[in-house]
Every structure is written in structure tokens, then in C-alpha cells.
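One structure follows; several queries about it will come next.
Excluded from the complex is one protein chain; the other protein chains are retained at their positions.
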Amino acid sequence: MTQPVTNAQMMQECLEACLACLRACEVCAEACLDEPDIDMLRECIRLDRDCADACALTARLLMRASALHPEACRMCAEACAACAAECERHAGHHDHCRLCAEACRRCEESCRRMAA
Amino acid sequence: MTQPVTNAQMMQECLEACLACLRACEVCAEACLDEPDIDMLRECIRLDRDCADACALTARLLMRASALHPEACRMCAEACAACAAECERHAGHHDHCRLCAEACRRCEESCRRMAA
Amino acid sequence: MTQPVTNAQMMQECLEACLACLRACEVCAEACLDEPDIDMLRECIRLDRDCADACALTARLLMRASALHPEACRMCAEACAACAAECERHAGHHDHCRLCAEACRRCEESCRRMAA
Partner (left out) sequence: MTQPVTNAQMMQECLEACLACLRACEVCAEACLDEPDIDMLRECIRLDRDCADACALTARLLMRASALHPEACRMCAEACAACAAECERHAGHHDHCRLCAEACRRCEESCRRMAA
């Protein structure tokens, strides 16, 4: 028999997903700024940054168990979805984009569950 | 004849409302932490902080005209509404709460317009 | 023979210390806002918040390996030292203060090493 997942476990899991996504976005943006094909990565840098900012706020609200966290998770899921879609376009060429897309998709899923 | 309001004007107005609300929340939280009746102001300090964080992110997304700004405005409107409702309960006793409630209501209204 | 510690290892360790301290400060501030003796905890709430903000910025600069990280670490070490000193005064009464003080001291030490 599986144990029911508590809200505290869901919040902890979502916090970890946000911090992992924040880091992947920071790393991806920095790496994009060094790539020879930066011309193709403009939107990626932009979305990495928005997504990092959304993840950072959401992570802090989860840490303090703020009543605002469902609204932040809703926004964060949208930021993650947009960033993942762009990073997936470059995932074949750049490992940092592939890793970022994966972290964004996990964070998106976790945030949607919290926002529901 | 009145001029139609452009999107750029709406974003500028919303940015100013977010910065004014951010500042009012920071000032209110600091002042609450010095009040003799701090026991009554616990929730006010808490909501001031969440609202300040929401306003800070939303302001930055508006500055960079991010595509994420409608989602941030939606979250920010909820943060402002919650903070205003609490501050209004203390508005008769504390000027900083009255001023914060007013800034929150203006920001809430402006953010709802951007999120629509 | 011990291996020399690389700069990348030091940055990783400092990043982890900043995130742990950020979380301990958020948890401590939230818990203080619920304590019956909140009157004694005003400065603790205040310093928790400043320290959390300093740790959050420093963590993000370390994630992106920013050239600004030594300056951020210097500021963060001061924020951690001030927060730890206050939390230590309440460590006998509140577990969240004791845990926060410990996280702050670890982060302070790690940030001083990075700033050197």
C-alpha cells in the first residue's frame, strides 16, 4: 500500500524542483552568453532569466509556507513551460539547454500540482 | 476627446504602482516591528513581506517588458488584495498601515488591468 | 595526502551554505511571527529578513559564477554575523533560532573564505 503524499511533502518536493530549475536557468543563461551561436539563443537567455526570477520567488514563498504560494506556483509553471519549450529547440546542440529543459519540465509539473 | 490609453502607458503606470506599493510594504513592515501592539500586527508583517516580494518581481518584469508580466500581475494583484485587507484593519491606529493599504489597492487595481 | 580544494568546490560549498542559510532564515522569521514572546524577537525577524535577502542574491551570483560574487560574499558574511549574534541570544528558548544561528555561522565562514 502506498502512503498518501502529504502537503508538506509536496511543498518540499516543489521547493527542490524550483531550486534545481533556478540553478539550471542561471547556468544555461551564462553558458548561452559564451556560445558562438548566440544569435540563435537570444530568446533562450531572455526566458532563462524570467524563469530564474520566477523560481527564486516561488522557492522563497515555499520556504516560508506563504499563503501566496499557489499563485506563485501558477506563474512559475507558465515561466517554466515557456523556457522549456525554447530550450528544447536547442537541446540537440547544447547540453546546458537540454539540462535546463529537463529541470523546467520537472518544475512546471510540480508547480502545476501545487497550484491546483 | 480623451486619448486612448496605450499599452506602454498602462505598463508604465503599473510599474509606478508596483514600486510605490513595494516601498509602502517595506516601510509598513519595518514600522510594525517597532509598534507596542506588535502582537496584533503579526499577519500584517507577514503579508507586507509577501506583497513586497511580489511587487519587486512584477516591477522588474515590467521594466524589461517580459512576456511573463501578465502572470506576475495576476499573482501580484492577489498579494496586494490580501495585504490591503489586513492593513485596512489597522488603518485607524497606524498611519503606515493606512498608507500601505492605499498603495496596495492602487497596485491591485493596476495589476488586474494588466492581467486581463 | 589531502587534495587541494579547488575554487569550483569552494563556490559549490558556499552556494550550499547560502541556500541552507536562506531557508533557515525564512523558517526562523516565520516561526518568530507565531511565538508568544514576539516582543523579544523583533530584531530577530528583522535580521532574518536582511540575511535571507543577502543569501538569496549571493546564491544566484554563485550559480552564475558572476565576477561580483566576492563583493556579495563580503556583504553576506556581515548579514550572517549580525543574524547569528541575535539568534544565539534566543537559541536556548527557540529551536528555530538555534538552527538559524548555526546555518548563519556556517554561511558566514564560507562567505568570508570566498571574499578573501
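A, B and C label the chains in the order they appear, each numbered from 1.
Here, a residue touches a chain if its C-beta (ideal position, glycine included) is under 8 Å from a C-beta of that chain, and two chains touch if they have at least 3 such contacts.
Please read these numbers as outputs of a predicted model, since none were measured by experiment.
Of the listed residues B:Ala17, B:Ala52, B:Ala82 or B:Met114, the one in contact with the hidden chain in the full complex is B:Ala52.
Considering the full assembly, C:Asp53 is the residue among C:Asp53, C:Glu88 or C:Glu109 that touches the omitted chain.
The omitted chain makes contact with chain C at the following residues, 46, 50, 53-54, 57, 60-61, 66-68, 71-72, 74-75, 78-79, 82. Residues of chain A in touch with the missing chain: 30, 33-34, 38-39, 42, 45-46, 49. Considering the complete assembly, chain B touches the hidden chain via residues 19, 22-23, 26-27, 29-30, 52, 56, 60, 63-65.
Here is the rule we use: only the chains that are shown with their structure count from here on.
Work out the mean CA point of chain B and of chain C, and you get 28 Å between them. Within chain A, contacts with two or more other chains are made by residues 60.
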